[in-house]
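My questions all concern the structure below.
Here the complex is missing one protein chain, while the rest keep their positions.
Up next is subunit A:
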């Protein structure tokens, strides 16, 4: 027999569980109510998202979230960062634990369709490569037949790895770890011969090793890895804001607007610059934001070029060339639609 007390408890549980349900389409309202953005980042990847000794996050992926916060609240610090492993990230976004995932995530068709995500753009054009110990004497990826390969579980890297070895009729043993740090430790210890990941990550992992000079990144790039911020499907207002924050930063670089000269540029006679900085037109209202939100983003976080150089380029220890990530008019692929 069921005592009445149990029934009341059950009723309470029922009430609690049902009111906490996730509802799609309300992300922006939730963010405005909370007063901050919940941003999912990597669990430790120099140049992309990395917490320094004081616990402050730095990196391209981190700056993207800061820029979105600057756009929404006019304050780039209104972000709560959640470090996620590759395995956790997509579920965290699906379940509403985070509002935006900015965690070197590859844009693929199945993530866009079946998994209910929307990629808002490409922050970094990357490709998969291999990091090996020089002692191994391997010059290129074709020499890796029979190797033991460390890889992060639940990534596109894992799938490309298998595709590459199968296509070239080579054998390999995969060891998949949840955390990129574990893969790096295993490479150092010799549990695996090769660490495979996106090239940017390999450079970042390499400087974390005890003896970075003993390791080289092989010249081969075996895949396309367009990395970008992701939001949940079905929340278009929020999607637009995240998407255009990135476009604003790219356009700003193209127009020569930097965090330093943004105030001067407001006096510019160029109508493109005027529109971008909110001096002319009402590009803020269209997004439901303050009219000068784009100027705030650039002032507080910077344009795309600044972010790149500061985190992974010349101003960082990674020293990665712009390469594919240069602007379209400078031989790269970074291209943003016009602000009009």
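Going forward, contacts are C-beta pairs under 8 Å (C-beta built on N, C-alpha and C of every residue); 3 or more make two chains touch, one makes a residue touch a chain; residues count from 1.
One rule holds for everything that comes next: contacts and distances are computed from a predicted model.
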Requested in this report: Just go with whichever of "Amino-acid transporter subunit membrane component of ABC superfamily", "3-isopropylmalate dehydratase large subunit", "Stage II sporulation protein M" or "Autoinducer 2 import system permease protein LsrC" UniProt uses as the name of the absent chain.
Outcome: "Amino-acid transporter subunit membrane component of ABC superfamily"
Query - Identified contact with the non-displayed chain, of A:34, A:56, A:113 or A:330 - result: A:113
Report summary line: Touch with the missing chain holds, among A:193, A:225, A:253 or A:306, for A:193
Requested in this report: Spell out, residue by residue, where the missing chain touches subunit A.
Outcome: 1-2, 4, 6-7, 10-11, 14, 17-18, 21-25, 86-87, 90-91, 94-95, 110-111, 113-116, 136, 145-148, 153-155, 158-159, 161-163, 166, 172-178, 182, 185-186, 189-191, 193, 232-234
